[in-house]
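Missing here is one protein chain; the remaining ones are kept as they sit in the complex.
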Amino acid sequence: MAEYTTDELMIVNAARQLGALAAAAKRQCFVGIGLPSTAANLARRLYPIEPVLIYESGCIGSKPTRLPLSIGDGELAETSDAVVSVPEIFAYWLQAGRIDIGFLSGAQIDKFGNINSTVIGSYESPKTRLPGAGGAPEIAASAGAVMVIMRQSARAFVERCDFRTSIGFGDGKGDRERFGLRGGGPKWVITDLAMMEPDPDSCELVVEALHPGVTRDQVSAATGWPVRFVDDLAVTDEPTDIELDVLRSLQAA
Amino acid sequence: MAEYTTDELMIVNAARQLGALAAAAKRQCFVGIGLPSTAANLARRLYPIEPVLIYESGCIGSKPTRLPLSIGDGELAETSDAVVSVPEIFAYWLQAGRIDIGFLSGAQIDKFGNINSTVIGSYESPKTRLPGAGGAPEIAASAGAVMVIMRQSARAFVERCDFRTSIGFGDGKGDRERFGLRGGGPKWVITDLAMMEPDPDSCELVVEALHPGVTRDQVSAATGWPVRFVDDLAVTDEPTDIELDVLRSLQAA
Amino acid sequence: MSIVSLRDAVAELVHDGDTLALEGFTHLIPHAAGHEIIRQGRRNLHLVRMTPDLVYDQLIGSGCVSRLTFSWGGNPGVGSLQRFRDAVENKWPHALEIEEHSHAGMATRYAAGAAGLPFGILRGYIGTDLPKHTSTIKTVECPFTGEVLAAVPAINPDVGIIHAQRADRSGNVQIWGLLGVQKEAVLASDRSIVTVEEIVDELPEVPGAIVLPSWVIDAVCHVRGGAHPSFAMGFSTRDNSFYKAWDAISKDRDAFTAWVDKHIMGTADFSEYCESVGING
Partner (left out) sequence: MSIVSLRDAVAELVHDGDTLALEGFTHLIPHAAGHEIIRQGRRNLHLVRMTPDLVYDQLIGSGCVSRLTFSWGGNPGVGSLQRFRDAVENKWPHALEIEEHSHAGMATRYAAGAAGLPFGILRGYIGTDLPKHTSTIKTVECPFTGEVLAAVPAINPDVGIIHAQRADRSGNVQIWGLLGVQKEAVLASDRSIVTVEEIVDELPEVPGAIVLPSWVIDAVCHVRGGAHPSFAMGFSTRDNSFYKAWDAISKDRDAFTAWVDKHIMGTADFSEYCESVGING
């Protein structure tokens, strides 16, 4: 069994999910830089039916040969089916509901899947000023479903976000409908410890699976609310040698 | 003195006006097909500072070598500085106020320069159904100034249009301001008999100049309202041989 | 997306009572698709198009259309659309309900439809008689300046149909030259059909070209010359003589009907049509 990092673990599990979605004809994937872009590009190489990568910089159907550092790397434009302006990518493509899966991360996520990427502390005098919203609020609103990748800790997984940058399920079940949001909201939260999903009844994030060797206590300690575990709690498969080889060659390119 | 047709007379006088405007840095000209397009292309060839031709088909800075039959002729796209989509040409270029001169014609024009290109008779059961608005209403609203070319007759130059497709001065002075229109409205009406302009006080179209050999009575008989003539009524210059030669070679191309 | 015959695409995707947008701003007008809709006898169609052109004159005269949404209904550079006029003035072959806008308004409506917005705004229609007769022209007030602007509802046809220069074998479509509202018509529609001049293994790069990815298109059909008498830049030029000839063909009801019976109903597909009218499709 090969050694792997927790980042590799998250990326591999996200890629598996994307592969399954692509096979189910949910292919259009609006990806940000970093873990989401890496996971989406890994899925492109691992599975026969590839996700279609869409970047907010206006690239549609990008097939980068190496991983971009920024969403604006020339590589993305050069390998795209189409390149459109930034107003167009948000209006004609994201807002119009053409995106199956939106990929998000953030500094905080709360138990209803709302995400904070704006400030830690108060908005007026923040303890930490974060980069801000970017494309996230509308990805969270309009994508058919949202996948979140974040390292899990009690400071990041909180009862309620200091600032609600991107909406998950708001204050609970029914809020998305009340807001008239067209997208389905967060469906998968992939962390370095576990896989979480919204409970169908309450929309609260619950633990569906633990990564190999991770205990319930570790997850509870790394979660800022009394987190629940499903009855048939699963354990994710170890990353395979193939998954790790492809991922590492991708990152080495 | 060369023979010329009344159409040639109108075209030459329109081209002269465009040349004078281009020299005064009013170069951006939104042109329709037919007389306006012919006049604008003639001006491009006659004057050192050329008008910039913009067509609603999305062509910006077209330099056609021959006259297009339709605003969509390939020639226009191939000779343009830029080709943009139809939504863009109306939103980013016309509506934003980048057009100095809008060129219009129509089936009827009334004494306040309002134009009808929709129906003769009632809208519900028209005597004659005309093609309709096209780009005219927004050209009339947003262009810095509007030039109208029409053959003059009592049926075409009316007290009030059967249908107001494009606004001139509405019901008189002050209406454009009341409507919050950004463009200046009709400034020149060029016919086969005369040149008309809005009276500064009333905004009613008055005759500024007669074409060579045309009498006041002819103009009055061809106007559906008691038309007024300015005190210092001018007579337009005969088309020169150069103007006619260039025009005819353009039309022969 | 699937690459199919135009006959199959129309049979599967175009139904009686549908709202259709056959777009193309003088360039790339999908005439072949219009003919196939006539051949298959679709009825009660709501046709949407900025410039109805000959393609809609033919559909209207053939009795396929109950409603028309448009902004300029003429024969460009020639004059009137005779069948359109006859329908509006004399209800022949039957009454035609019309919804009339300006080009700027129609472009705004398509853009709103493509963007998934319920409406769009513009500085338009002010001081004209159009709002008195068109119920889909309203106003909104700017919440920041208090200015009143025209508001028009999004257009979201059941089927968007365009002609384009090229597709690759996976159905990505390439369009260049005058782009009109081709992209918006496809993106605003629930279903879409694209007829193309050629299908290639790989799309070569072309200056000024845009690409519509295969996953926003339902059917791609290889119909060489399918825009005639309109044109496809790089493949054909506008057949201005056909536009001029159409005036005489369409002026008289019997002459028009005879023309449709012989050249459209009397032919199996667009290539037969081309032979029949004596042009090389």
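For this structure, a couple of remarks:
Order of writing sets the chain letters: A, B and C. Residues in each chain are counted from 1.
As a working rule, contacts are C-beta pairs under 8 Å (C-beta built on N, C-alpha and C of every residue); 3 or more make two chains touch, one makes a residue touch a chain.
Just so you know, these numbers come straight off a predicted model, no measurement behind them.
Partners of the chain left out, restricted to shown chains and counted across the full complex, are A, B, C. Of A:T165, A:T223 or A:T236, it is A:T165 that touches the chain left out of the display. Only one of the listed residues, C:C142, C:V200, C:A248 or C:M265, touches the absent chain: C:C142.
Across the entire complex, the residue among A:D73, A:E204 or A:E243 in touch with the chain not shown is A:D73. Residues touching the missing chain, restricted to subunit B, are 27-28, 52, 60-61, 81-82, 91-92, 95-98, 142, 182 (touch as defined at the top). Contact between subunit C and the absent chain runs through residues 116-119, 121-123, 136, 138-145, 147, 149, 151, 153, 205-209.
Interface residues of subunit A facing the missing partner chain: 33-34, 56-59, 68-74, 76-78, 83-87, 90-91, 94-95, 118, 123, 125-126, 128-138, 141-142, 163-167, 170, 175-176, 179-182.
Criterion: only the chains that are shown with their structure count from here on.
Overall, the chain located most centrally, as judged by its C-alpha mean against the mean of all protein C-alpha atoms, is C.
Per-pair counts of C-beta contacts peak for the chains B-C.
Centre-to-centre separation between subunit A and subunit B, using Cα means, comes to 57 Å. A separation of 41 Å divides the Cα centre of subunit A from that of subunit C. Multi-chain contact residues of subunit C, defined as those touching 2 or more other chains: 183-184. Under the contact definition stated at the top, not a single residue of subunit A touches 2 or more other chains.
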